[in-house]
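Apart from one protein chain that is not included, each protein chain of the complex appears where it belongs.
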Amino acid sequence: MKRIAALVLVLALMFSFTACQNGDKNVNANQTTEPVATKTPEEISNAAQEITDAKEYKSVYRTSFNKSYASFNYFSTAYSTVRSIVTNCIDGLVEPDIYGVYVPSLAESWTANDDETVWTFKIRQGIKWVDHTGADTGMEVTAQDFVDGIRYIGDPLNDAYSLRVVRNLIEGLYDYYWTLDDIDSGEVADKTREEVLASFDNTVGVKAIDEYTVEYTLTSSAPYFLSLIESSMLLLPIEYDYAIELGEDFGVDNEHMLYCGAYYISAFERDKAITLTKNPLYWDKNNVTVETVEYQMIPEGTTSLEMFKRGELDDATVEAEEYLSMKGTEWEGKLIPTERSLSTNYLWLDFSGANPEFNTFVQSENFRKALQYSLNREAIASLRDPVDPQRVLRATINAEGAIYDGNGVDYTDYAPLKAVKDTDYNKPELARQYMEAAVAELCDENGNIKGIEAGKVDYLPVGTFEVDAKLPVTVIYVGTDDENEIVMAQLMKTMVEEAIGTDLIDFQIVCFSGWTYGTVADPYNYDIYFDSLSTGYADPSGILTRMTTDGAENVGGYDVPEYDALIDQALNAATFEERLEKFAEAEAYLCNGAYVIPFISSLRGYYMTNCMPFTSPLTLYGNSKFKGALVMDKPLTYSEYQTLDAAYEIARTDALKNAD
Amino acid sequence: MEVKTNEAKRPAAALNPLKFRAAIYNNMDSEDIGFSNYSYWKSTLRTFFKNKAVVALVALVTGMIVMSFMYPIFSTVDPNKVSMLPLEWNLRPSAEHWFGTDTLGRDIWARAWYGCRNSFLLGFCIACSDVGFGMIAGALWGYNKKIDPFMIELYNIMTNIPSTVYMVLLAYIMNTSYITLFVSMASRGWIVEARFFRNRILSIRDSEYNIASQCLGTPMRRIATRNIIPHIVSLIIMEAALCIPYSIGSEVFMGFVGVGMPVDAITLGNIVNQGRASFTLHPYQMLLPTVILCTITVAFYVIGNKFADASDPRNHV
Amino acid sequence: MKTALNGHTTPLILSAKNVEVKFNLRGKTLTAVRGASLDLYKGETLAIVGESGCGKSVFTKSFIGMLDKNGYISGGSITYDGEDMAKYTTEQEWLKVRGKKIAMVFQDPMTSLNPVRTIGEQITEVITWHFGTEHEQAKREAIELLKRVGIADAEYRYKQYPNEFSGGMRQRVVIATAIACRPEILICDEPTTALDVTVQAQIIRLIKELQKELDMTVVYITHDLGVVASVADWVGVMYAGQIIEYGTVHEIFKQPAHPYTKALLMSLPQLGVKGNDLYSIKGAPPNLFKKIEGDAFAPRNPEAMEIDFEQEPPRFDITPTHWAKTWLLHPYAEIYRKELDSAEHKRKISATKPEKPFGYKNAEKLLQVKNLSVNFKLGGKEFKAVDSVSFDIYKGETLSLVGESGSGKTTIGRAIMRIYNSNVSGSITYKDENIVEKMSKNETKKLHMEMQMIFQDPMASLNERAKVDYIISEGLYNYHLFDSEADRMHKVEEIMQEVGLPKEFSSRFPHEFSGGQRQRIGIARSLVMNPEFVVADEPISALDVSIRAQVINLLNKLKRERGLTYLFIAHDLSVVRFISDRIAVINKGRIVELAECEELFANPLHPYTKALLSAVPYPDPDVERSKKLLTYDRAMHNYTKDKPLWTEIKEGHFVLANQAEISIYRTEMEK
Partner (left out) sequence: MTKYILTRTLRSLLTVAIVFVTVFMLLRLMPLSGYFPQEILKETDEATRMTYLRNQGLLDHPFVQLWRFVKNLFQGDLGRSLTVYPKVPIITLLKEKIPVTAAFGFASMVIGIVLGISLGLVMVRFKNNWGDRLGTFFILIVRAVPSIIYLFFIQVWISKWFDLPLVFYKDRPESWVLPTICLSLGSIAYYALWLRRFMVDEENKDYVKFAMVKGLPKRVVWKKHVFKNAVIPLVIYLPSDLLFIISGSLVIESLYAIPGTGGLLTTAIKSQDNNLVQVIVLMYAVLSVIGVFLGDLLVAFVDPRIKLTEGE
């Protein structure tokens, strides 16, 4: 009897496997690409117009998120879903238009002084805070609300998220914050909390000059301040009395929130669904095209793709592997490559770890370069995009297409970085040569590494490892247990060992679950650590100043005074161009010395959407907005996308020119 | 006494009068009555193997165990061999790779057998420790009335603390590894087994033959080896057999939750969980591991249950 | 009423002819009933007796189609109401008869009732099912029935669950259920075996009354010849799947013809002579898997004839009412039969020398029990299993402890064997040493060697997974009582021979033995230690009549040869009388009377002893039918003011009584 059971089971499994394999036969069909380049700009925009006119649009947009969101308190939340929702619900002073040019939002106009340290914004009048039913609360958004935003985040008890940049930038905020903190921890006893709180208006560089004028005084020149307003939620306004009255309840759900953006959160079910409804009192409501945005939580990625196919969602991301499986199906023509990522993946090398072997070698530039040249970056990029891995490659720390100088020149095209970008790092032979040089430098003829002794490396909780002070050099790579990262680590291991040779290097992978940053990177419990950073606003300082020897982001623990000096020069530069020049030099210095090894961007995969592209604000640094979005009843095809893209690029070039 | 023969039934002529005298009586013959042809183990095994499906499953499992332990010895294919050529990733089944390759071009056939071996080892280890410790604890528990309330509370407490709590803690202290998984699963499994054995041993403790041993002053050691263990051997085998699919299944589940094996370890749980992510894309990657996994769990489950049935004397018919 | 030629006065209602029943077991075929024939007449009582495994239960179950799933009627006919029931195949056909015309009562009342339904429901469902009666009406009838079977407060009891009833009450309920449809035939399969003697007598009386009232035919299946003598009109003796002798109750008891019937009767301790060996039947009934040739009983019959091994005997009619299947009745066997008769006669004469009574005057006290109490915790409540009990055991005597189940007799035995450590109070002095207290290792060892126990259930008391060799040498191993392996083997073989088992059996496992053999292995296990004192805890109550004799003889022989002292625990006074020197009667944890054996039987004082004695069935129809049943109720004592004391009312005769009762007892004794 059980025999039959087992047989049926096996048969059933085999049947279902073969059944689902039938789906992806005929994989050889290629993407059809229209010869766009040969057309004139006029033809292109006409073609684009045709596409746009032919569509019918819906008023509901259905999208998904995969991680349970936390609180709607936009000052303290760290979750990207919430941040993207809030971006649509609370407007900032300025916002980008569809070409990325900053246009008025809550501020009607703004001025900055010459060294761009004092920024003054004129607030639009008559903006009302609405509640979760869209009703007018009678409260108005005034200059004071922006001052109070800073007041709110300046209090340590409010746990503002990602405070550092703003805290350092706004005059007096740093001292204000830490004085309060010292009082809380009992270190300072000669002042009371109330006294310090009362001193805010006098000490901190933000002022409501009149009811509709707010002025920010900054600690240093910040030509990028508008992009910071776009990306940082900390500069959003708040109705202070309301928030203080609610205390910890502020933002715990949609009912404990006030809205002044294009949408208000009309309904929400925790871990399930969030509904945004068009704000009837919104100042720019004529440009809000979608009436309702429905968010659904779908924890499993494959499920959301399947739901898109069944027409239950209006967008879906497609991972590299899923992309391959959809080739040859009806969906192939609807896959659109993800446009850009400002985030860079790189390897940290640990200069102060407990592994004596690695610690000896990492001081040698030859060894670092051996590692740098041993990676076949294209193969790694194939994990992200099997069709066009080239677009994933990135050799610099800051992203391309994120920072431009006044002349419209891309920061990464500055000479020092241009050289880094153009280097071919896929040179296994060179890696071997560098390694041999390093060995010659650091080992005796018997393969013993000079100056160290065999012992046990204590990287707990990651683990403990035995090292013998002999070649091969033991290298401990620590990554998270995310499946994609593991695959990548395994690939890297093979590459490094093949390029350098297992006689000289022993690459060990530890995939550590949980609190990787806190238990691995921060306490130096690794030799090589995989991480990413993104360019947060239109200035390289966002990342680079944090990577100085005593910078917060110097996870490798290196000591590079040359770099620190260059950063100093950049910060003190007279013009924005000079500043970028120096930053580029500094960044190139880190890359060339292989103190860190950036290798690919975080760009991954493709997406499918029912949205007409290029109709909502181009939010490079911040979260996307639904304002202006057009939702079709059918998925966008790639060929349509290409036509629209071409037309958009032409229009954008014009727009950027006009903006200057 | 007057006797009338019922002549109709038998013709008298067939009888020999000489036979009507005392026969030789053998006292011992009457003792040797061959009362029963019954033997516990013989009957158990006979009942067990009478079922053809069981024979097939035992053969299958034996074959798989042999295969999974021999394959790594004789095969030259490295299950961790990563290909740097994206062209060799996610290959479909072919002559070279019987069941295709995975996302990094590793041979699935090889990985499945390595995984099978590792999962078996894990399963066996957990089965041994659970049943072993469980039996010892169960014996102490069953034999010692004083610790009974304590053990009951301990049981309640241990089964009440969510296993994820200490699994995450252990992972923090010891890092994910075979040992961690083993410790976290074994640290809890024993008490469940202990309770099971405690109930059985209680009934043995109060049985007459055990009281007889007490009267004879039999020391604890021999009571354990002679009175208790032989009576629960079949239970031990059964529990161990059922423990294996359970621990393999748990490993898969823990992988799902994210507190399982180190992810580069080759176990069936990991292979299945990894294959699950790309299931809709490359179903064949999941085929072999899933079939092997299901075969093992189903086979052990069936074998364990059938053995339990077979070892029950009531079924020795 | 006209008497037919065959002695029956009433019409024939059921006739089973050459019924053959087979079972498929472990791939083999077992013939449980081999052509048994039986006639049932209206209103009569038939008893079927035989050892266990002779097919009596299977045979009667075939009358109502209740054979186990692997069993089937393979031959013969069962005619009832003009139809041959042996040919019935569907449930529908059986339902016409089952329960309605032929009802059955099982052995164990504790398991015969569904524990989770009220007894009322269980009775009414029969009535409503068979007669389609309205529920209310059925309920009234059920209450009537309950009243009829002697259940007081029937309306209230109707709603109760079986667990609220004692064993005897449950059997009454079972009987009420069985007679609910006023069946023609009532089959009682060992209806009283699981009950205490006093209850047993009441149940038998109840069945008798009901039979008369309802004019039922009652078939008793029993191995207890005492019960047979008390109830049966007719007796069928069954052996190896055949009825081998049939006759009226007087004929069977007074003039048994078949050697098996004779052997059964002779092996009864009631009929034995104290101090002499009982007649015993060796071995066990034949294995029904094998084909049986000749007379099935021949291999166990020391007086079998050669023809018995070759040809199956036909049925010989002795009188119109009495027949038997044995070659002894053949004319050719007449000479041999006479030889046997004279040998029997001689044996009887030689056996009647009375045993000289045990001399207590000079005897030393081996064991003294003083104010022994044993408490158990049951459901949170303290429960006194034994309540300050005192007695002495003299060296070389057999003291019997008699009481009903739950009276605490086994607890006393186990307390002496130090099996309960914690909850025993009072003192037990063995050879001047209080063994209730904690003892050193050496003392424990000495005690283990000198005191041993024999257990009740031979099936449970042997370790199934150990060889006989180990079981017997367990004690030897524990204290290393042998010089070498050869010495140990020698000791084992010696003791096996002593208990009458071939030494070759030592390498076998317990399950290869019959109940009697297993009990002898248990005895060998205890005696290999060379004990002085043995607690025998109901060593024969789980055994068949025939096998009891073997064990009793063995115990007696060992006592003679080794000078053993026994504490013999039993519930059956008839056996006790045969083997003990003194008897203590225990009731609800207290010993109520203790006296020398004959003294107790002659002058029972305590009402409980009297009730117990009156209830014991005696295997003689004349005695049984004239006896008067006494009942005991604790409430008949008035102990509120006048507390009872353990009093020696006459030398060696103790009774638990208060002052008022003592004076009554004294006058009674003087009569």
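Per-chain residue numbering starts at 1, and chain names A, B and C are given in the order in which the chains are listed.
Going forward, a residue touches a chain if its C-beta (ideal position, glycine included) is under 8 Å from a C-beta of that chain, and two chains touch if they have at least 3 such contacts.
Nothing here was measured: the structure is a model prediction, and the numbers come from that model.
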(message) Checking the contacts here: which visible chains does the omitted one touch?
(response) A, B, C
(message) Tell me which of A:Glu43, A:Asp97 or A:Glu312 is the one touching the absent chain.
(response) A:Glu312
(request) For the chain that's not shown, point to the residue among C:Asn24, C:Asn70, C:Asn114 or C:Ser166 touching it. (result) C:Asn114
(message) Using the document's definition of touch, tell me which of A:Ala112, A:Leu163 or A:Met547 contacts the absent chain.
(response) A:Leu163
(request) Mind listing the chain A residues that contact the chain we can't see here? (result) 1-2, 4-5, 8-9, 16, 68, 70-71, 73, 76-79, 156-157, 159, 161-164, 178, 181, 184-185, 248-249, 251-253, 269-272, 296-300, 303, 306-307, 310, 312, 461, 514-519, 522, 552
(request) Could I get the residues of chain C that touch the absent chain, sorted low to high? (result) 64, 66, 91, 95, 97-100, 103-104, 106, 108, 111-117, 122, 125-126, 129-130, 161, 163-164, 174, 177-178, 180-181, 377, 379-381
(message) To test your reading of the contact rule: which positions on chain B touch the chain that is missing from view?
(response) 153, 156-157, 159-162, 164-166, 168-169, 172, 245, 248-249, 252-253, 256-259, 272-273, 276, 279-280, 290, 293-294, 297-298, 300-302
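Please note the rule applied: only the chains that are shown with their structure count from here on.
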(request) Please report how many Å separate the Cα centroid of chain A from that of chain B, as a whole number. (result) 51
(message) Need the CA-centroid distance for the pair chain A / chain C, whole Å please.
(response) 90
(message) For a test of understanding, state which residues of chain A touch chain B in their complex under the given definition.
(response) 1-6, 9-10, 13-14, 17, 20-21, 24, 302, 306, 321-322, 324-325, 376, 379, 382-383, 386, 389, 460-463, 481, 483, 486-487, 489-491, 493-495, 498, 509-514, 519
(message) So in the complex, the part of chain B that touches chain A is made up of which residues?
(response) 51-54, 56-57, 60, 80, 82, 84-86, 89-90, 103-104, 168, 171-176, 258-259, 262-264, 274, 277-284, 286-287, 290-291, 294-295, 298-299, 302, 306
(request) Over in the complex, which chain B residues touch chain C? Could you list them? (result) 1-6, 9-10, 15-23, 25, 27-40, 43, 207-209, 211-219, 222, 226-227, 230-231, 316-317
